[in-house]
Structure formats: C-alpha cells, structure tokens
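Worksheet for the structure shown next.
Omission of a single protein chain aside, the complex is shown with its protein chains in their original locations.
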Amino acid sequence: MTEARATVGALSRETLARRLAGDGIAVRTGPFVTRLRLPLDELAASLRLLYADFPVDSSGFADFDVTARRLGRGKIEFLIDGERRFAPVARGIALPMLEWAINWCLYTFSHQYLLIHAAVVERKGRALVMTGRPGAGKSTLCAALVGRGWRLFSDEFAVISPDDGRLWPIARPIALKNDSIERIRRLVAGAVLGPTSDDTHKGRVAHMRAPAASVRRADEPARAGWIVFPNRADDGVAALAPVPGGRAFFRLADNAFNYHFHGAAGFEAVCRMIDACDCLDLGYADLEDAVAALDRLVDGEAR
Amino acid sequence: MTDPLLAVLARAETLVELDLPAWDALLRRARRTNLVARLDALARDAGVFERLPERVRANLVGARVLAADHRRMIRWEMNRIARALAGLDAPVVLLKGAAYVAAGLPFADGRLVSDVDILVPRERIAEAERALRRHGWEHAKLDPYDQRYYRRWMHELPPLRHGERETVVDVHHTILPPTSRLKPDPAALIAASRPAPVAPFRLLAPADMLLHAAAHLFHDGDLAFALRDLVDLDGMMRAFDRDPAFWPGLIARARRLDLGRPLYYALRHARRLLATPVPAAVVAGAEAFAPPPPLGALMDRLIPAALLPESHARETRGRAAARLLLYTRSHWLRMPPGLLAAHLARKAAMRHAARGA
Partner (left out) sequence: MTDRRERDSDGEARRGAPRPGETVWRRPDGVRLSWKVFDDEIVVFNAFSGQTHLLDGFSALVLEEIEHAPASRDALAARLAGRFDLGDAAALAERLDAVLAEFDRQGLADPTVPNPAAP
C-alpha cells in the first residue's frame, strides 16, 4: 500500500480535461471504479479539486460508466452506459447532478452488496452507521465527525457484504445542504469545499472533500460497532438512548435500498448487524455537542 | 458473427477469452439490454464463472441477486394468483416469463420477470377478473381512452395491480388483439396446454410457447427488450430440441394458428444472430411463410439494427429510425391504420406532456 498511485490530482489540468473530453477517466472509489466522461470545464475543475486524492484506474474495466453531454440552451444530461436515464438539467447544477448520477449507479447496479441509506464513519476499527429519517442531519454530522478525525466511509451508503457483514468505504465528497454548508465551513478547520450549486431540488448544495487519509484507506473495510439514529431537536443536551432490537431491525431494513432483494441472506445479515452493534437514538440540538457525545460513546465513556 | 455480444450469447465458454477492456464494452451493452444476469447464468452453466476476473464477477453477482429475487417474486405471485382463482373452474394457462419460470426452462435463469401473464377462456374472463379483485388486485388507474383501448382493441384487460404488493397480473383471452390481421385460435392453445409444475396452472405446448413468443416479438410488443426476447426464442428452441415431437409438428402448428410469418422471422433471425441450431427441414418448411422479397429485405435490415444495442454513445439516427419503423409496424399490425394515427398522435402528446416544459 505504499507504492505511488496515479491520482486524479497528479494529472495536469490539461491532461485531465483532455481525457475527460475524450475516452474518459476511470476513478477508483473504494470497491467501485467509475468511468467519467465530462467534457465541461467546470466539472473538470471540480473533479480535480474534490477527487484529487483518488486513484486513476487504468485496467480498462469500470463498474459504472457516466457521461455528461451538453445539450442546447444551457442544459446538460448524464448518460449511464451510454444510455439516457434521466431528464436533462440546467448546467448550473452539473456537479450535484454528477454526484447523484454516480449514487444512482451504485444503488442500481451493486446488489452484490447490502446497501443502506446511511452515513458511515470509522474510529478505533469499528464503523458507526447513522441512518433514519431524512432531514435529521446525517450528512452534516458525518462532515463534522470527519472534521474531528473520524475516517470517512460515505455520507450516503453503508456498503455491506451480506456474507460477513464487513462495511466498505467509498470516501466520495460529502454533500452538504443549505445552512450546513456554512456551519461546516466554520466548524471544520481546513475543510475543502467545492463550488456551491443553487437551485437544486434540495436547495443549495456544496461538497466537502474527504481527507486524504480517508481516501488512502478506502480499500480497508471495517465491521459495524454502532447504529445510531440521529434526531434533531430545537434544544437540549445531546443524549444517546438504546433502541430495542426489533425496532432497530425495522429502521435499518426500512432505510436499506435493496434489503428486499437479498431474501433470507439479507434478513440474516441485518440480524447479525443488530446483534453485533449498540443501537442508539441520538437526540441533539447542537452539532458540536453531538460530535462530543459520539466521541465519548466510542471512547467507552458513560453515555 | 462479428458482434461480441452475440458471440458470447451463442458460445458462453468464450467469456473466459475476454480481457478487461472487452468485458467493459460487453457490460455496457448488456446493461442497456438487461442481459447481465443472462451472461452470469451462461457463465455458470458453461462452468467458466470462477475463471472470470474478480471485478467482473462482482458485477455479475449483482445482477444475479436481482434476477433471483424476481424469480422468487414471480413464484410467490403465482402462489397468490392460484389462491385467488381456486374457485374458477376453468383452465388458467401461464404465458411468457412466468411460464418460463414455472417450467424451469434453463434460459429463464437470469431473466427479469415483473408481471404474470395468464390466458383464460374468453367466457370466464369476467369471473377471473372478479376473483382477482376480491383478493386485492385493482385496475391500474387509466384514463378513459386507455381503458377503452385496452378493453376493445387489445387482447387483455387493463393490467391488474395488487393493492399491497403492487405486482401486476395481465389476464388475456387471446394472445393477439382481436383487431390484428393474424388470428391464432385461443381454444386450440388451451386445448393443447398441459399441467404446469406449479399447480393448478397450465403451460402452452412447447410449439405454442415458441409461436407465442415469436408473435410477441415480431408481431406485437414494443421492442424495448427485443434482444432479450430473441435470446428467449433461442433458449426455447435449444430446450425443446430435446422433445422429439417439437420440430416435426412446428410448421403445421404455425399454419394452424396462423402464426407462420412470426415463426419465419424467429427462425431466420435467431439463426443469423445467435446461431440457433434449427433442423434443415424446418428451415425449408418455414420458407412457405416468408414475406414477399421487398418486405423481407427491409426486415432483414431493420430487425438486426433494432435488436442490437449500440456499443456506446447515443443511438445513431439509423437505429432510432429502425426502432421507430418497427414500432409503427407493430402497431399497424395491431390496429386498423386510421385508429393507429390517432393513437400514436395521442401517445406522442402524452410523452411530451410528461416530460414537461
């Protein structure tokens, strides 16, 4: 793991742009290689910034194949495997759309894994899986924890081998929305954020680059130690409370993209995860308070 | 054959010869036409799966998981439909994908099946509909035009969707619309049907199953998964080859059911594109069903063009045009031309509206 790897950032601006406009660049993000053809200057620049540390794959085989195409009147579209799958969008939201298209590939074509909609970070060799209702601040918590030194697995997916329960990192940029963008910029010293896109269907979106250390270790899996269901409140001290197994089971399964496809193997995998983890509700109002509570949890102090 | 996808479909053992760049090209094309799980099944059947690159195997397994669950879902649906129709004193014949799964046909492995199609005698269709609705199936919400289109011009009720499971059962009383030029006799199909391994359903006789699939691909259907349908036809011919009664009776049966032309196209294009083995006597016999030369030449160009997914990038205008011509032809074969124009205009308007401003 110490040999020099060709990374996106090691390519010159010109080379990157040329290849993105031509045969494409294949980027390895954990278990997945994505070929990108992005003949748009601003996307090339964003890629260079946000994916600088990711290895370029030269095997010729990609798991996902994403092409951006300019249409008339300020619109672009993304092709998957050379095929139209989505409606065109305004060029101004090309970056969040690209991230979304790659996510789409992941949950459409990766059923060899159990995929749960969750933010996943790792410390002390165990993964912390945050899942639950949308709007609970998972991505923001994820970014804050990563800013505190936790290893980033993903802000969007828990990628789990159903046979042995190992989670796999992806370490792609963390998508932050609206107020969270400023909050993370203030909270995380040295945070590298890409451009902000206005007018997405979720409001303003910007992406925080993963720390180089997380990207370098993107081929190191971990087992889950904690399943946390965050809930934002208006006030109050951050508090963790245990969630009974049956309830945790259904929350986890409900947040899975493909639990239903895995049949009995999926059922067994989720049962084992629940058994192996502490399942907890996290009620919080203040972001730093929540981070501190999770730090204490993993350090083994009183909840 | 020079086309790499067709080559591996015809000879799966050649999959081990592909390097990673070749696999990449193949995967893109297979994804476009929903054949990844089929490649996985072919690789396993040929005993070469373990020799494929690990990263390729991961993608094949991904498709396998989905296909396996589809098979499970279809079997469960058949179980539930059988329960609902338990009191119906009439034969219920499985058609299309569900039939292939129920029959355990080898090529059904790796196929994504989403709906259950059944054929019942016309005079029992209202009763079947009532029984299904009593057990939780509902008519999909269709506007009045589509309702009329289905009931009057098509060969089926509007699809029935289960309220909770959201799965679909299509109840047919013929296999082609009453408005079609070709008129295969449903009573003959039902009379020749046999009990399915999944009670209490029945399956079409092998020749009839092939002829129905041929009619679906070359006479109606919407060509979105045309290559998959041709793969099914190839699979059926290879599977039924073992049945000594299959080939000898096929030509006469096609004539009896008025499905000679679709059989001709099925034999011709399966042989040309997938190297399907067909006895010379059958090929010769099918010549009686051949189209007049100008149409034949046109179809010889259109059908392969429409069936083969481009290796990358957007569809050329040529392929898109081929597909559109075939779509128009399919609809012409179903509906009298005056109605067709009105129907197509309406569908275009709806697509436009759905896409938004």
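In this document, chain identifiers A and B correspond to the written order of the chains, with residue numbering beginning at 1 in each.
We adopt the following convention: contacts are C-beta pairs under 8 Å (C-beta built on N, C-alpha and C of every residue); 3 or more make two chains touch, one makes a residue touch a chain.
Predicted model, so just to flag it, every value in this text is computed and none were measured.
Looking at B:83, B:130 or B:301, the residue that reaches the missing chain in the full complex is B:83. Counting over the whole complex, chain B has residues 69, 72-73, 75-76, 79-80, 83, 136 touching the chain that is not drawn. With the whole complex as reference, residues 244-247, 249-250, 253, 260, 263-264, 267-268, 271, 274 of chain A touch the missing chain.
We adopt the following convention: only the chains that are shown with their structure count from here on.
Chain A and chain B, compared by their mean Cα positions, are separated by 39 Å. Against chain B, the residues of chain A that register as touching in their complex are 31, 33, 35, 59-63, 65, 67, 69, 79-84, 87, 109-113, 258, 260-263. Those residues of chain B that touch chain A in the shared complex are 19-21, 23-24, 27-29, 31-32, 53, 55-56, 58-59, 61-63, 65-66, 68-69, 72, 310-314, 355-356.
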